[in-house]
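Note that this complex is displayed minus one protein chain, with the remaining chains in position.
Chain nomenclature is as follows: A and B, assigned in order of appearance, with residue numbering initiated at 1 for each chain independently.
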Amino acid sequence: MRKFKQGLAFSLFKFFAVLVVGILFSIVFFILFNGIKVINWEFLTKSPSNGMLSGGIFPAIIGTIYLIIGSIIFAVPFGVSAAIYNIEYGKNNWFVKIMRIMTNNLAGVPSIIFGLVGMALFVNKLNFGPSLISGALTLAILILPLIIRTTEEALKSVPEDYRTSSYSLGASKLTTIRKVVLPAAIPNILTGIVLSIGRVSGETAPILFTVAAYFLPHLPQSIYDQAMALPYHLYVLVTSGTDLEASRSMAYGTALVLVAIVFAMNLLAGFFRNKMNKLNKRNS
Amino acid sequence: MKKIKEKLMYGYLMISGGVTGIIILFIIIFLFSEGIGLFQSKNIENGYALYLNTENVIEELSPEEITNIFDGKITNWKEVRGQDLEIITYRFNDLLNSYSESDLGDNYEHIPLIIEEHISENKGIIAYLPTSFAPEESDFVRILSVGNIELKDFFIESKWMPTSEPVPLFGSLSLIIGTLLVGFLAIIIALPLGLGLAVYLSELANKKVKKVLKPVIELLAGIPSVVYGFFGLIVLAPIVQKVFKLPIGETALTGALVLAIMALPTIVSVAEDALNNTPRELKEASLALGANQWETIQKVVFPYAKSGILAAIVLGVGRAIGETMAVLMVTGNAAILPSSVFQSVRTIPATIAAELGEAPTGGVHYQALFLLGIVLFLFTLMTSVVGEVISKKKY
Partner (left out) sequence: MIKAKDVHFYYGDFHALKGVNIEIKEKTVTALIGPSGCGKSTFLRLFNRMNDLIDNTRIEGQCIVDNKDIYSKSIDVDTLRKNVGMVFQKPTPFPKTIYENIAYGLKINGYKDKRKISDIVEKSLKDAALWEEVKDKLQQSAFQLSGGQQQRLCIARALAVSPKVLLMDEPASALDPISTSKIEELIYTLKKEYTIVVVTHNMQQAARISDNTAFFMMGELVEYNDTKKMFLNPEKEITQNYITGRFG
């Protein structure tokens, strides 16, 4: 009887594992199968036409790329610096402890709140209006905790010996960080950046009111312009528009591009992580 | 020289270190500054007022009563603690429709007089008019004083109709209940699944299986919310509709299903960590007494990892409640109090996302949405803090 209960429970859990894999595969299959029909060079390089029923999604791709670049530019310097301060200087003083709590909480804030605050602060108060800069800043705040957390892990995993050897040769703390610690931590820092790129590409709520537009006649010319973006484009294609059935195929194509970007970033991050582990193994 | 550079750099790094604190501060400041203003606003739109005949002794009306009056649901003043008098509603449009351009005057200068006449003739009238075109208070006309939007109305009332006239209704109860319903339902679905997976990963799976399963879960975590919404709308909703024989498939249940998948990775990773941290010796001691592996997990590992598992639940709830796009696309968006999981509901994040675009900046609707944002932010802050505190607690 006892053995039977165990067998039952364990079979159930095995089933769960199969179920979860099945869910992922059905989602991927759903998008891949339907989206691949739509993807071609035209789709990726042309603007939408005919009321979103045909054409391509090029401006959305460009918009997303701009947003990625913008948010990374803002988040990485601050995030990496913050992590450097936390790990190398602050160690465990009260300031760092409080900031760590703040960072963890910021990580848990729903993305729509970022959208709200981004709108209130960047779009309205600072008068940037809905624009690339508003969107990029909002997204930068969104990914900041992620960058800080992964950079902290990267710095922590650099062996202490590296630092002590450098100091014993007469190098200052700053020089040590710049020339020894950071280079050693780069692969893991890159992991964090790459994961953030994946995150930024897919977020809709923060850009709803800060930058996204459904259709723009031309590509954004300056950072004060609005832009189209992939996740928002997908959202609109699926929920509004005049002929939902017909724009469905565009939706599949957009979803495929979006998911492809996210998966590629995940793979890249995993690649960097493995490289880091190999590096550390060799040296220990 | 070098020292100065070092000091500057140190200062810069320290400020960067404080950047997340500054951001949280900003979030709180902005949410509150925009949202709290709601309670200083009058219930009625700026620049408008309600006009009554002076013989009507009504002192005050609740926002819901006003709405019901203008919807025709309340037809006599005695139903709202007034006299036995039939209610006649009057809107500005009614005026424009009944009189010709010339009657109103070249510069609309006749309007106040026309209205005053009209009001004095109809004792039971209640007129919703822009103050710039309305008559002054007189022997025949009085203005109904309308109070401010109240805190309790915001949280206790369940009708959320921000665009209704003459009085917008901001009862967030249906939204709060909708959010909690979908969130907790999602966790009820995700918890057994997540715990089972965590047990499987930490106790049963061999290396090969882990190499497949762990990336799968990570990928599930990375799929954007819109894509989940897309999948939920096109694939899950019709299935739910067919299986449960419902009029439409966009229900709280469908939303909960999608959210369960989205919250799963969080639950699995936190629970797995907790299970892995159970000392090997404890498990061996139990096995050495003749307990089998499942009994050991149930009776020794779970109690030991209790705090970690609890943290997983709390964090999972926080994640589920804050989700916006997937829920927006899949729950049908009816801002009503749900009486079953098979109905359409509206959650707080979905409401904000759906309505903020149309709410005029600075207006009451705008402020109400920010207030919703405060509620959401406080709730997720709470789950985040509680989750952290619980997971640090050693048994």
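We adopt the following convention: a residue touches a chain if its C-beta (ideal position, glycine included) is under 8 Å from a C-beta of that chain, and two chains touch if they have at least 3 such contacts.
Note that the structure is predicted; figures quoted are calculated from it, not measured.
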Worksheet item: Per the definition of touch given earlier, which of B:56, B:202 or B:286 contacts the omitted chain?
Response: B:286
Worksheet item: Taking the entire complex into account, which one of B:300, B:315, B:329 or B:381 touches the absent chain?
Response: B:300
Worksheet, complete the sentence: Logged for subunit B, residues touching the omitted partner chain are 279, 281-282, 284-292, 295, 299-300, 303-304, 395
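Methods note: only the chains that are shown with their structure count from here on.
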Worksheet item: Where the CA atoms of subunit A average out and where those of subunit B average out, how many Å apart are those spots?
Response: 25
Item to complete: Would you mind writing out the residues of subunit B in touch with subunit A in their complex?
Response: 2, 5-6, 9-10, 12-14, 16-21, 23-24, 26-27, 30-31, 33-34, 193, 196-197, 199-200, 204-205, 209, 212-213, 215-220, 222-231, 233-235, 261, 264, 292-295, 315, 318-319, 321-325, 329, 349, 352-353, 356-357, 361, 369-370, 373, 376-377, 380-381, 383-385, 388
Practice prompt. Show which residues of subunit A lie in contact with subunit B when the two form their complex.
Written response: 2-3, 5-6, 9-10, 12-14, 16-17, 19-21, 23-24, 26-27, 30-31, 77-79, 81-82, 84-86, 89-90, 95-96, 98-99, 101-113, 115-117, 119-121, 124-125, 141, 144-145, 148, 172-174, 198-199, 201-205, 208-209, 231-232, 234-235, 238-239, 251, 255, 258-259, 262-263, 265-266, 270
